[in-house]
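For this view, one protein chain was removed and the others were kept in their places.
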Amino acid sequence: MNIQSNQYHARIKRNRLLISTCGGLLVVLAFVTLLVGRYPKAGFTPPARIFNDPLMRNIIVNVRLPRVVLAILAGAILAGAGFVFQMLFSNPLVEPGFLGVSQGAAFGAALVIIVAGYSTVLVQISATVFGLLALALSYILARHFRFGGWMLRLVLAGIAVSAIFSSGLAMLKLVADPTRDLQDITFWMMGGLWNSTWTNTLSVLPVAAVSLAILVAYRWRLNVLSLNDRTAHSVGLSPNRDKLLLLFVATVGTTVVISVTGLVGWIGLIIPHLARRLFGSDSRHALPGAILMGAIFLLLCDTIGRTMLAGEIPLGLLTSIIGATIFIIILTRRRHGANL
Amino acid sequence: MPADAFFMFPEADAMILAMSKTDQGLGDFYNLISPKIRDSKRLAQNASAEEIARYAPDLVLLKSSNFEGTANKLDQLGIVNFTMELESAEAWNSELLQLGKLLGKEERAQELVELYVKRNQMVRERIETLDHEKLPTVLVLQFSVVDGTTAFEVCPDSWIQTQMVETAGGVPVWTDSGLASNAWSKVSFEQIAAWNPDFIYIVSYKTPADKFLEAIYSDFTWKSLRSTQSRQIKAMPSDLVSFAQPDSRWILALQWMAANLHPALFPGFDMQSEVASFYRDFYHLEDHLIEELARSLQGGVNAPAMPLQCPCNAPAMPLQ
Partner (left out) sequence: MSTACTISGLSFRYQNAKTPALDSFSLEIPKGSSMALLGPNGAGKSTLMDIMLRWKTPTDGTITLFGHPLQSYSRKEMGRLVALVPQDENSNFAFSALDYVLFGRAPYLGDIAQPRQEDIDIALDSLRQVGLSSFAERPVTSLSGGEHQLLLLARAIAQRPRLMLLDEPTSALDPANTAKVLAILARLHDQGMTLFFTTHDPSMAAETATHVAMLKDGRLLSSGTMQKTMTAESLSELYDTPMATLSHDSKLFVYRTASDS
């Protein structure tokens, strides 16, 4: 038995080390990307310049830093929520975007802007309400569909609900008074961090951070909740209560961030898979790993998007291209028997 | 815009018209030319060929960027249509002549072209005297407020705003940057700081550009820019709509910009009188109407803004 115990502890240790490495990498990247941008020239500028150039300091602190923080936060919560959704629905093929949460959030935010003008608090609340609504709708629809197994039904229901809210958003565009503020749908559907400032970054930081903290606290429980409900019940859990709580927390964290960044897709689907490949399926390590990897991924994508060309490349575009490519690679390479 | 071009022909008043809504600024001024317009129904901006055909028009004018597909369909329906590009001085000249031919008013068209050429020439002659190695750098920046977010945008190299800067004796900083060639591209503040132009002209098509100036001059991050320090960030002139677009008043924006970039070459430049003479020559507007328009003139001149008719009340978004 000692051999197995040692093996187990070796695995735990290795995973902990990996998490620390990811965390360290994130910190290093955060510093490096602060020195990357379009000023004074495209690309990396050595830190020495900070001392001579007040505009450089200004740009780093007021333009880049809030954006880097937001990118890290958004990447973390999107990947974390995606991971949690996958565990709770026992379905490695879902993410908040697939179940209409992101589209509902975008719709809710846009609706408030039309009706009441732009107010940070109202937009976040509306995004959250409609995100939760979309989630509930996907779940209810999946229960009622009469086609295929649970996995398939959930994905189908999610597609339907996503479509409803996406077209709802497009309709808002059409009927909204074009002279008011709602003209450009691409922000919501493609996402972007160009509008990040300390104000809106700090406005989402508390909720997103608390949401992440709660999800990470439950990281071992998530494993048990991924089993069927009766089994979870038999080992002393209240699966309905726990699942509702975690779904709520994950959704709120996601929608609040989306209300500021627009819809950034694919992270919630891809990163959890990558994390499981790296850390194994135990969410004790895979969840924190996914959160860190999501932050790194989004930080890199956004840095590319704001540096490569004079004009901003939409963030959703980058995450889709890079994300979809990785997705294809993952799916075409199977490890023995293991699903994900 | 094609409609502006059209209304420069006095006979426009007598013709039966259907026009699309204007979604910019404070609306359009066609009501001043012809009271009939005020009461006529407006088409949606993206009206289909079928919808247009309902009005059985003798001639349909379209702006190239939006309606190529519609133009093809109108051809199929046998409706005479003319797609106008209007993205350069040359285009205005040649397309006005063509429009004149279609309306059977070639003389008037010739007259209009000469009016444009005269104003354009006046600018060019003086600019030519400058040393082309030492021209100031210029950025034309659109502030676009959408979905509660503020974005800075620059236009493609081929658009009229770029040409305006070059003609006015400036060097546009955003050309050759690999930006989109058919739409405004977002740029970050960093990029603006990297360019650090001598002059910045703010354009805003829906909210009055003046409102952004207050926010810019009081913003901490903008203070380090050269143009902020020399107080050379200004709003492009506009009255009901901004002059900085393929609108008949582009020439006014050009004149104003040249005078602003090289004041020594244009002593005694009076924007208000240039605007007044423009409306008189090009549109034969009566003086009292011109006065009304002058009151809503913003940007180039420090005139208090009093909107004529305000179908929109877009609140100005402060820079965050």
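Each chain carries a letter (A and B) given by its place in the written order, and its residues are counted from 1.
Everything that follows uses one rule, which is that contacts are C-beta pairs under 8 Å (C-beta built on N, C-alpha and C of every residue); 3 or more make two chains touch, one makes a residue touch a chain.
The shown structure was predicted, so the numbers you read here are calculated from the model rather than taken from an experiment.
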Missing chain: touched chains present in the view: A
Contacting the left-out chain in the complete assembly, out of A:Leu227, A:Leu278 or A:Ile304: A:Leu227
Contacts of chain A with the absent chain, listed as residue ranges: 1, 4-5, 7-8, 11, 87, 90-92, 151, 217-218, 220-221, 223-224, 226-228, 230-231, 233-238, 242, 276, 280-282, 284, 336-340
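We adopt the following convention: only the chains that are shown with their structure count from here on.
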Whole-Å gap separating chain A and chain B, where each centre is the average of the chain's CA atoms: 42
Residues of chain A defined as touching chain B within the complex: 37-42, 54-55, 58-59, 62-64, 109-110, 113, 117-118, 123, 177-184, 187-188, 192, 194-195, 197, 199-200, 306, 309-312
Chain B residues within the chain A interface of the complex: 23-24, 45, 144-151, 154, 174, 177-180, 185-191, 193-194, 206, 220-221, 224-225, 311-312, 314-315, 317, 320
